[in-house]
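Structure incoming, see below.
With one protein chain withheld, the remaining protein chains of the complex are depicted in position.
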Amino acid sequence: MMTVSYSWLMALSAAIFTIGVAGVLIRRNIFVMFMSIELMLNAVNLAFVTMARRMGSMDGQVIVFFVMTVAAAEAAVGLAIIISIFRNRETVNADELKLMRW
Amino acid sequence: MTTVHFPALGLILLFPALGFLFNLFYGARWGRRWVNVVGPGVIFAAFAVVFVSFIRLLTLPAGSVLTVTLWRWIQAGPFHANFTLQMDALSALMTLIVTGVGALIHVYSVGYMAHDDDFARFFAYLNLFELSMLILVLADNLVLMFMGWEGVGLCSYLLISFWYTNPAFAYAGRKAFVANRVGDAGFLLGMFTIVATLGSHGSWTLNFGGIQSHLALFTTQTATIATLLLLVGATGKSAQIPLYVWLPDAMAGPTPVSALIHAATMVTAGVYMIARLHFLFALAPTTMELVATIGAVTAIYAGSIALVQPDIKKVLAYSTISQLGYMFLGVGVGAFTAGVFHLMTHAFFKALLFLCAGSVMHSLDGEQDMFKMGGLRSKIPITYATMLIATLAISALPPFAGFFSKDQILESVYNSGHHGLWILGIITAAMTSFYMFRLIFLTFYGESRVEEAKAHHIHESPSVMTTPLIILAVLSIIGGWIGLPEHVLWGNKLSAFLAPSVGEFTPIMHGSALMLTAVSLSLALLGIIAAWYFYLVAPGMPYLIAYQLKAGYNLLLNKYYVDELYNLIITRPLFWLSTLVLGRVIDAFIIDGIVDGAGLMVETGGQLSRRIETGNVQQYAFVYVLGVLAIVAYYLYLVTH
Partner (left out) sequence: MPVGVFIFLGVVAIISSLGVVLQRSPIHCLLALIMTLVSIGALFLALDAVTVGFLQIIVYVGAIMVLFLFVIWLLNLQADEAPTGGLGLKFFATIAVAAMAAELFIFFSKTRGAMEAANVAPGYGSIDSLAQSLFGQYLMAFESTSILLLVAVIGAVAIARRTIPQRERGPTKGTPTR
């Protein structure tokens, strides 16, 4: 059987990324939007690891390491903000959180 | 022609400039004692430098020029107009007059403005005026001269409307400025014509020397156009027909202003300009005829109005217009030295007349109506004596100054063949002596008609005011002696001195000098006798004649209704045009519309674009995705092709 071509892995990454984008654009619930963002980040991580493996260097994995760290920090702060919003507005519906409009 | 580099010329401008700045910024704070010294002092300093320069010029061969370039001003490709001062014979004479008579008038103003709180501003403006006038007469090119021209116009406006809280005075200043402006437009167009004519042949210059050396590039037509336009400017500045209307109203300013600006210096700028450009005017005989005609007609016209005016300053104002007409007449027939000679003597006696009038008004607490004066002879003797001397000078009686200059003009007019203008000239001479002695008799002789309240404290002016009067009186006596007729004592020294600058007069015929002099002299005496008769012997006569010839009298009293005429055909239509057309339509509608429209466009644009900010995060993300789509599509395109 043939071995896996890296382009398949890249395609998988692209697919997951696209699904994540769809989630961000379509869902109203802020949590789900957030999770979709995490999805996108992971898709990109997959792409990085794939290409690192292809090129035989560790740089891609270092990037993934940092992405994970930053994603953790971002998740923490983001969730804190969501909690704060929920305290004031009692809703996590993105359609109703339109303060910065004209 | 020798040109000598003489840097001291710059000091002539520096002193009045410093005086102006000091009086403007520190005068009010440092007080009267400082201003009274600095104001006149800087002019005396300038006079000293002028005198030294004059002596230096005398040591040089005839036709020499002292010059200094203070800085490079305009450099526009081949055209250069630098801030260069030049002093030749004509400029030397003019600067001597401007600084000499100017210094005396500054001293007089110390006394005149002693009770006015705004003295610092007054001296600042006076110094600024001196600066501008000196720039005008010392300029070596038309552009710099125009700068001085405008400067004196500005100072005239500032000083006429000095007591600006009175609306009538403010309007008088505005009228002077606007009338001058019309003249300035002509001057500018004349300058443009000259530089265009010279430039089309490759030599772009407005230096007087440059114009003179390239005279061959002017056709009679171009010279006539240029000089006609320049003449418009001269009639505005020198108060000739048709732009004289501002000068009588300018009497609203303080009397020293009338003396300095509207008698001795600024109004002579037109005559100076024509004398300075004599070579150009010589190419345009039509313009010269027009100059002479305007001069003669204005002289007799203004003289006729002066016959019946009750206000002492108005009489002097119309007399100034009339005498300026003489100067125009002189230069118009080609007798430039005679015209300039009369300019000099007129500066002496007219400044003296105005200062004496100011002294009379000062003693009478501001009274200007001669029919409320009378019998002042014994009460203000110095003023009376000096004013009498000035009147004798202006009536052209020998040996006073005016005799020699006016006689020279009339003789030149006759010898140039303009006999009609000569007749106008001698009639005006008769009028001149009549109305001037009318002034003397009404003011100083006869029963006192002064109001009770003012009659009590009639007093002679302080010596700071009478000393300049005495000095000017002496000049009015001896001032003419530098221009004696040929073969009399030392002859016409002034003519010899000025000839290299302004050219010689070429007579067509040689009428008997003696006969001509006898005619004008007898007419002058006739005028004096008539005035004596009308105002001393039979004081009721004028009223009788005025009553009999009521229409004529009213016509003269109301200055031929020219002001009303101008108001009707020029001022009102312009006001209508500017308020209704320009104001409502163009300004309010079009220009405001454009400005408001620009703002409206921005506002509308903002209104439309703000709708992008919905606050909906998903929408923003959507736009991102669209961007990503575009980029990826682009790369796809690159990859596949």
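Residue numbering begins at 1 within each chain, and the chains themselves are lettered A and B in the order written.
Convention: a contact is a pair of C-beta atoms (placed from the backbone, for glycine too) under 8 Å apart; a residue touches a chain by one contact, two chains touch by 3 or more.
Model, not experiment: these values are computed from the prediction.
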The omitted chain touches A, B
Write the list of subunit B residues that the hidden chain touches. 616, 618-619, 622, 625-626, 628-629, 632-633, 635-636, 639-640
Absent-chain interface as seen on subunit A, which is shown: 1-12, 14-23, 25-29, 31-32, 34-36, 38-39, 42, 45-46, 49-50, 52-54, 56, 58-59, 61-62, 64-66, 68-77, 79-84, 86-87, 92-93, 95-96
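We adopt the following convention: only the chains that are shown with their structure count from here on.
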Cα centroid separation, subunit A vs subunit B, in Å, comes to 87
Residue ranges of subunit B in contact with subunit A within the complex: 610-611, 613-618, 621-622, 625
Touching residues on subunit A, where the partner in the complex is subunit B: 21, 24-26, 33, 94-95, 97-102
